[in-house]
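What follows is a set of notes on a single structure, which appears directly below.
Only a single protein chain was left out; the remaining protein chains are all shown in position.
Chain naming follows the written order as A, B and C, and within any one chain the residues start at number 1.
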Amino acid sequence: MYNDKNKQKIVDIIKNAARKHSLWVLAYGTGCGAIEVPATMTSRYDAERLGVRGAATPRQADVLLITGYLTVKTLKRVIRVYEQMQDPKYVIGFGSCTINGGMYFDSYNTINQLDLYLPVDVYISGCMPRPEAVLEGFGKLQELIGKGIANGAQQYKENLDFYRENQKKVIKNWDFQDYNW
Amino acid sequence: MDIINIILVIFFAGALITAFAAKISSIVQDILFIGTILATSIIFFLNINTNTETIINLSHINLTLGLTPLSLYFAFIVFGLAVLAGFYAVGQMQGKKKKGYFYFNYLLSIAAMFGILVSKDLVSFFIFWEIMTWSSYLLVIYNGENVQKTGIKYFVLSAIGAYSMLMAIVIIHSLTGSFLISDLISGFNNMSANMQILIPVLLLTGFGVKAALMPLHIWAPDAYSNAPMSYTAIFSGALSKMGIYGMVIVFLTLITKLPQETLIRDIIAWLGAITAAISTLWAIKQDDAKRLLAYSSIGQLGYIVVGVAIGTPLAMLAGLFLAFMHGVFKSTLFMVVGAIEKQTGTSNLKEVTGLIRKMPWTFIAALISIIALAGIPPLGGFVGKWMLYESLITSNHYLLVTLVFFSSTAAFLYCYKFLFGFFLGQEEKEWSHVKEAPAIMVVPMLILSLISVVLGSFPQLILKPINSALSYYSLPDTYNNLWKESMIFNKWGDQVALTPIVYGVAIVFIVFAVFLFFKNRKTSRYVTTKDISTSGEVPKEHENLTFKENFFQPFLRAVEPAMKRQMDKYMLAFAKGLEDLFDFTRRIYNGNGQTYAIYAIIFVIILLLLSNNLFS
Amino acid sequence: MNILGAVTTFLLAFAVGMTYGGLRRKIVARVQNRYGPPFYQNFIDAFKLYSKSTAIHHGAMHFLGPAFIMVSSVVSLMFIPVLTNNQWFPNLNFQGDLIFLIYIMVFGPLGMALGAGQTGNPNSAIGVTRGLSQMVGFEIPWVMALIALMVQYKTTSITGLLDIQVQSGHWFMFENPFAFSAAILASLGMFRYSPFDIVGAPTELASGPMSENGGKFLFVMMSSGSVFAFVKLTLIVDLFMGGASNLIILVIKTFLLYMIPVTYGIVSPRYRTEQSITYFWGWPLFFGLIAIIYAVFF
Partner (left out) sequence: METLLEKIKDRVNANFDLKDYKIYTDLKRVDLFFNKEHIPSVLLYLKEQMGFRHLMHMSVVDWIEEGEFEIIFFLWAPKEKVKIFVKTRIDRDNPVMENMDNIWPQLNTYEREFKEMYGIEFPGLVAPEEFILESWSGPPPMRRDFETDKYAKDNFATRPGREDAQDVRETIAKRSGEDIPDFAKKYSR
């Protein structure tokens, strides 16, 4: 799964160079973290200068930005959205809720660890992470893409049954069709 | 015995035999029906001869029959559509009741149209005109639903037309002493001035009814949508062209001799343009595909009337070309609606969705015809539209061309409504069982849409006979100065060369289609229309993701003032006023349609009074 | 026509349109007191979209819709003279005239409509109906402006109108200012920037007709949009501003022209749909009428 820069072909290097500078973000504003995204996009910390801009629908998006805790109900939607996105696609876990549940670590309905259910490329810790931290996270993602090692989607495809098992363990009413890429 | 009589005899005999062949078997009936049409059209196309005249001698009236180049051109439309729609009708009438009734009236109206085209004197013209009206009337009330509403409207307005035409004929005979059209044309100069006004106005009233001109169009939507679709293809494609045919003759022969020529021309042209605009807006409002197409054909006839009324050579070319094109694509669309109605049982745009994968061939026919209707290059509709606009611009009708352009741009809206409503959009479970229509119905559609594709790049096929028809009525020869092989010019010498356009469009389209399609064919797979970005929600079966209600509502809100008043309501109000005025008639006549009938008679009387008081 | 010239014209139009789009993003950012993306951001986005995988499709029209749009842009590009001396890019300039151009330019929205229709997304259908309604709105003053020019100079061919300007040295924007203002106001609607961005209304329709199109579909739509912007600008330059004898002048003129919808869009919010239809039947229609009257009587 891991392929470093000298394993990449030339065309991959060019493509990754383009991808890292145009990240279309689908911000899934589930938690309180959604309030930090406008601050990141607008005039004070202008994320568009890094090529980061919002996307309207999953079909057009590259990055799935999961801001904050995920209840079981929202996790289902997030998984569907992620599987509707087209390759190459990346996931950014945003805030400590996605890392270990954060302040909801013992809640009866929120998952604690996002990377059991979706392949997370970059975690941004903090509660809440300030826009500087968010930009730092985007910079990290760009660096990984440039190296060609931000291949969470590939990882998701390769051990899909692992992820499916975890997802189905949490989501009892599993009623949507299988992945489409 | 002459060829024309043979054709007519075959028609009438075939009609009678087909009507009574139901006793034997239904298949025999179909075979007889097809056989009659095929035999007549083959005989016609095999020995076309424009300089023979046959005289049928009634007691002391001679019916003179013969072909002119113009009637030959219209006969092409009639026979071509008759054959194709005939095959389609056999497919569509499978398992329907009253087949004999349908076939009889169908053949009778075809025969009547042919008779109109070949009649060189007014008596036979009138006789055939009435036969055509009655046969089509019987088919309008074919399914027996709300006959009162639709049939009476059609009957009364046809009666208006017939009365005024009869009056015109009587006046002409009293003035010239002959029924021959040629005598009318020759003797028209030495008539009195008010007769010179009256006769064309009466004739145009008669023709305007069939051509669904603005004040006389109220019958068309109901009639078109109530007749069986296989006949509506003829009705809108060919029968309405009879009105155009008469108008062309009147404009070419009578109006040109008048001092008030430009005034009458402008009035009729503006009537046509207003007809086009208003009926386009109404077509956008409709939810039933039949009514949508009915209003749209009124609009298209409006363009044709504009072209014919302006009457410059280019405008005549445009009008006649559009007449042919309208016959082609509009009958295709009516056939499409008929096929969909046969397969799904309804023609309501709100109910049927997502048939594109179920009925692909029908979709292809519908798409091509819609593109032709919208007048988008490189299909045939564009040629007619181009010539119409150029003729209007070069003959200084600037506001008229703007109005026509508005209506033809607004036409995109109902075009898209038609396509989206039937074929695109969500694929619902309700229609998952639908199959493609039988081949006998699909093939005529595809043939017709192929014609409109071919005419887009080779318009000379049609422009040549139009040219000969026009030169027969002593218009200047348009070859080489208005069109040349596949190039069309306007008066100022600006040109459109159609062949390179077709090549260019084809090349670019193929390149990008290949770029998109054949690169992704293997990697990508089809997903259902439920699998769309619904912000993560998984749509359930009962969830409605179809957008059908209030299609184009913002646009209709924007144009609401134009659609407030309806000619239909005015006529009803006028009839109501007559009811109150002549109170005693309420004992004799009662019911809505009858008051229409009074209105008809009163209308004609008023015309008479006007003619005697104002002009003399 | 020679294929090489056609391809050159296409590439030129693509590059110029993309660059203008990037500059627009930069300008909007600066107005909003942001730093903004680099001016070549659109090229990066386009290449990224091209390199994305297209895993799913919704059927045949979903593939053919973008191709229809591209046909409209490229063919209309082939028919307008890019430079005044037609030896340079004489693709199909003499084969068609303005009426034809008006019609081939509305081919794109119909293709977009078909492509968006098959995806079955209700947002797409709503966006399409809005777009077609708005098209009916702005086509009227646009056509009136063109008719004014045609009747004033007794020709309907673009090259003819261009040559008249070149020989007389007078630009039609001064000869018939009403027609120019009507055309400019109509072009505001053609560019579909705010306040007329009701079609792909972001945050309201989820980018409307292209909401189901990612990857190559979106790439083709984006590039055809850029080419189409170039076509519109060059057409107005040819008709009203005396064309351009070389590329520098062309770029200057088109950029100045392009700034009108951009600046108007920055300072104004979005209209409701029927507002953005009836907008064009107010002053623009009036200017069009005045233009025709002026052309006929003066």
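Throughout what follows, a residue touches a chain if its C-beta (ideal position, glycine included) is under 8 Å from a C-beta of that chain, and two chains touch if they have at least 3 such contacts.
Since this is a predicted model, take the numbers as computed values, not measurements.
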Neighbouring shown chains of the undisplayed chain, as defined at the top: A
Candidate in contact with the missing chain, chosen from A:I79, A:I99 or A:L141: A:I99
Residue of A:T57, A:T110 or A:N151 in touch with the missing chain, whole complex considered: A:T110
Missing-partner contacts on chain A, residue numbers: 72-73, 76, 99-101, 105-113, 116, 166, 169-173
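Everything below uses one rule, namely that only the chains that are shown with their structure count from here on.
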Contact graph of the chains (line, ring, star, complete, other): complete
Chain centre separation in whole Å, for chain C relative to chain B (CA means): 35
Sites on chain C at which at least two other chains make contact: 53-56, 206, 211-212
Of all residues in chain A, the ones touching two or more other chains: 57, 59, 180
Of all residues in chain B, those that touch chain C in their complex: 354, 356-357, 367, 371, 374-377, 382, 385-386, 389-390, 393, 396, 398-399, 401-402, 405-406, 409-410, 412-413, 415-416, 419-420, 423-427, 490, 492, 494-497, 500-501, 504-505, 508-509, 512-513, 515-517, 519-520, 523-527, 529-533, 545-547, 551-552, 554-555, 557-558
Chain B-facing residues of chain C, complex: 1, 53-61, 63-64, 66-68, 70-71, 74-75, 78, 92, 94-97, 99-100, 103-104, 106-107, 109-110, 113-114, 117-122, 125-126, 128-130, 132-133, 135-137, 139-140, 143-144, 147, 150-151, 154-157, 160, 206, 211-212, 216-217, 220, 272-274, 277-278, 281, 288, 292, 296
Residue numbers on chain B that touch chain A, as the complex places them: 525, 527, 531, 533, 535-538
